[in-house]
Each structure stands twice: as C-alpha cells, then as structure tokens.
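With one protein chain removed, the remaining protein chains of the complex are shown where they sit.
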Amino acid sequence: MKLTAPDKIVFSLSILFIVSLYWGLWQASDEAYEVEIFISGEKNYRLDLHENKRLAVKGKLGDSIIEIKDGQARFISSPCNTSFCVRNGWQSHGGDFAACLPNAVSLHLVGGGKIYDAINF
Amino acid sequence: MPHSRLVLSVFFLIFLTLSGCEAPKKPVTIFEEQMMVMGTIVNVTIANEEQKKSEKAFHDLLTDFKYMQAAWNPWKKGSLARINQLLPMQSGFSVGPALKDMVERSVDLEQKSQGLFNPAIGKLVKLWQFHQDEMPAGPPPGDEQIREILSANPKMSDLKLEGLTLLSNNPDVVLDFGGFAKGYAVNKAIDHLKAIGIENAIVNAGGDLRAIGSKGGAPWVIGIRNPRAEGVIASLKINGDESVFTSGDYERFYDYQGKRFHHILDPRTGYPADLSSSATVVHNDAAVADAAATALFVAGPEKWEEIAKNMGVAQAMLIDKTGHIFISPALKRRISFTDEKSLKITVSDKLTFK
Partner (left out) sequence: MILKIKPDKKDIVIARFAALAIGIHVLESLLPSPVPGIKPGFANIITLLVYMVYGFSAATWVSILRVLVGSIIVGTFLSPTFVLSFSGAFASLLMLYCCDQFNRHYLSEKLSVFSLAILMSMAHMATQFLMVYVFFIPHQALLDILPIMMTAALIFGAFNGIVAYRVHALVHAKVHIKQEIV
C-alpha cells in the first residue's frame, strides 16, 4: 500500500514513542519502589520510596525512627539495646529488609527487576 | 482466488485448535504472611490455596513455632531447659519424643560432621552470650574461661539414649540446638502444611527455608544473598521439595573494640569460626541442611568437601573471607550467579556424587 509523508511521520513517531516507553519504564523498574513496614508481623504501612520522609513507628518497646530517601530506607534509631537494625544501614533492593526484633518493627523493600519468591541468607 | 477455500480451511482449523486452548484465567494466588518468632522473622508463602485455608494454616504454624521456641530454649523454663538441668546429674531420666528425636539426630550429625556440628556446647554458647534472642554487647569471654569448657570436651557422643531414657556421661554437656532447631522447626512446619493438604508453599525462617511444590506450575525462585555486599549473588529454582540453608558470619554478631565476634563457634577452638563468610547447603531435609551449613561454615575451604561428603550433602557452596566461592558440581549445575564474570568460583572435584 502507498504510504504518504504524514503516514511515515506517524509511524516513526509511534516507534519512537514505544522505544521511549521501554527505556523510561524498564530502567526505573530495576529499583525498589515501595517499602512495607510491619509491626509485630502485621503490615502497617506501604510507602513510596521516592517520597522522602522520616517517620516514627511505634513498636513493643517504643518508637523506631525510619527514614525513606531517594529509593532507599533505613532505621535511624530504635529503642533496643543493640541497634542491629540501625547497623544494617540503607536497604535499597527489592526483597531487602531490616528488622528491630526486640521492638517488633521491620521494613521490607518491594519491587526491583528480578523478583525472587524467597531470599536465603 | 483459486486457493481461497484451502486457505480458509487452514485458517479455520488453526482457529479451532487455538480456541481449544485455555488461556490462564487467573494468575496464581499467592498468600504471604510473616510472623516474628524464634528470634527472627518467619515468612510463610502459600500458592493457589483458598485465603481462609492459608490463614488458618498460618495461625497453626504461628502456634507451633511459639511452642517450639519456648520448649527448645536451653535456659528458660521449658522442655530443653529441664533436660539441661538434669543432664549434669549423670543419671537416666525420661525425655519427650520430639527432643528424643532431636538428640538422636544430633548424635548422628555430630559424628558425621567430625564434631564440627556440636549442640552439646551450650555452656560455651552461653559464655559468649549468644544463647539469647538479644544481641550481646561484649566484651568477649577470656581465654581462661573458654579453655575451661573446652577441656571438659562436651560432645553429643557423651550422651546415651535408650528408648525414652537419656543419660549423660559428661557433666558439662548442655544442649543448645541453635544450629539445628530452625531446620527442625521448618521441617515440622512443612509436615503440618502437607498434612492439611497444602502442596505449594515456602516456609522461610529468617532466611533459611524449605519449599514444596511450585508457583502454579512455575518453580519457586530463591535468591541467595551476597554475604558481603548488597543484593543477590545467585539464584536457584526449586525442584520438588527442597531446603536451602545458609550459615553466615553476618547474622548474629557484635563488635567490640574494632573486632567482630559472630555466633557460629568452632567447637575445637571455642572461638567463632573464622575461615568462611558463609556456607549454603541445599538438601531435602531442612534439619540436615541446617546442621550441615553450620558444620561446613566451621570447616572452611580446606575441609568442607570432606565434611559435606560425610554428611551426605551433594549440593553446597562455601564463600571464604576473601569472597572466593567454592561450590559442588551438583549445585553449580543448577544455580545461576547474578554476575558470574565478577566472581572467583572454584568447582569442587571431590564432591562428585549426585
């Protein structure tokens, strides 16, 4: 069939558009995009990792302070005596988690390119 | 068109065939919940089951785990604590069937691991303060104290089990099933799920797991974390009913004056084993996997193959302190490393049985 000039323009633009979709969305999907915060095993929060904030999560012993920044999350402080959770530092990949067991507060990252059904460590 | 009838008939046939295909109407339903128990987070994943059944199963497991945690604490009031109090008397007493089973299996596993897996060193574990859920803050125990316990040489082989009667020949034996209880508990959990008719599930106790069945036909995919860096170092597809257990120097530890002390003690030296950064075992039996991961970690790069062979472990991987990976051929065949080019991998030539 005969393709006119406008046809060719439309086609090229469509191809460009779709390619940009792959490029834009599939790169971003390699990072974790949300964090779930559990208190005593119950999911209490599900927050966007790209909305920077600090929040106090009330657990068994008191408040754990969690920080969310630029696609990462971490414990800043916790009322337990060893702060293992804080020492774990920034979590940035889907499936990563940090937990303050004495305070029964944990954070888990959701998303990221490869999705595993379970992580062994 | 001359061939139009033929073309149409072919199309019609293809159409009929395709319309016989059942498009998957619903994606696999995944139930995933977690509980805080046994000093860690236990994740239960169930595929393709009614929500109510999964929820009930989850609560059953929560009850079971809580019971096991209380019963198997070496020091706090419970079944194991009672045993530990009676053992030093060096005369026979009765034990319940669950703990009897654990003792029996541990005796066997200790022998096969040439003593590297030794749950009889509860006194040593307590000395290092790794016997409780809370993390110790240090300082580490002194050489004197450690040597004192080592010279008493508590071992599983010091125990005699006849029927339900247990007797100890060594007053310094204290049982702490730290490197075994998780595996044993996971076994019990999976047994329970199977008993109530759940065939596709993962029970993941703080990173050590056993998986059965599949995710709607597709195998469960397990990621193995890098002991030293962020992210997953390798992944594995589960085939049927398998356990994946890893012992690492990063799980429970404390830092004191710049030095790190972790919870996997070498029964020969009385100090944390320092030849490996992690050991991973894949095996059907979660209890064996747990004990073997502990033993291989202690064994280190020189001895791990010998111990693995003895314990009947064909699929194992050891990462030493420099990040050098030692792996058995059976595991190397099925594992896929995230970035193989960047890793130093040595495939064992001694562990060649299947």
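Note that the chains take the letters A and B in the order they are written out, and that residue 1 is the start of every chain.
Here, a contact is a pair of C-beta atoms (placed from the backbone, for glycine too) under 8 Å apart; a residue touches a chain by one contact, two chains touch by 3 or more.
What you are looking at is a predicted structure, and each value in this text was computed from that prediction instead of being measured.
Asker: Return the single residue from A:21, A:56 or A:76 that touches the missing chain.
Answerer: Within the whole complex, the residue contacting the unshown chain is A:21.
Asker: Which subunit A residues touch the hidden chain?
Answerer: Contact residues on subunit A toward the absent chain are 1-7, 10-11, 14-15, 17-18, 21-22, 25-26, 28-29, 33-34, 111.
Here, only the chains that are shown with their structure count from here on.
Asker: Quick check: how many Å separate the C-alpha centres of subunit A and subunit B?
Answerer: Their C-alpha centroids are separated by 27 Å.
Asker: Mind pulling up the subunit B residues that touch subunit A in the complex?
Answerer: Answer in residue numbers: 33-36, 39-41, 43, 45, 133-137, 202, 204, 207-209, 211, 215, 220-225, 227, 230-232, 235, 244-246, 248, 251, 254, 280.
Asker: Could you pull out which subunit A residues touch subunit B in their complex?
Answerer: Residues of subunit A touching subunit B: 38, 40-41, 80-82, 84, 92-93, 95-97, 99, 101-102, 104, 106, 114-121.
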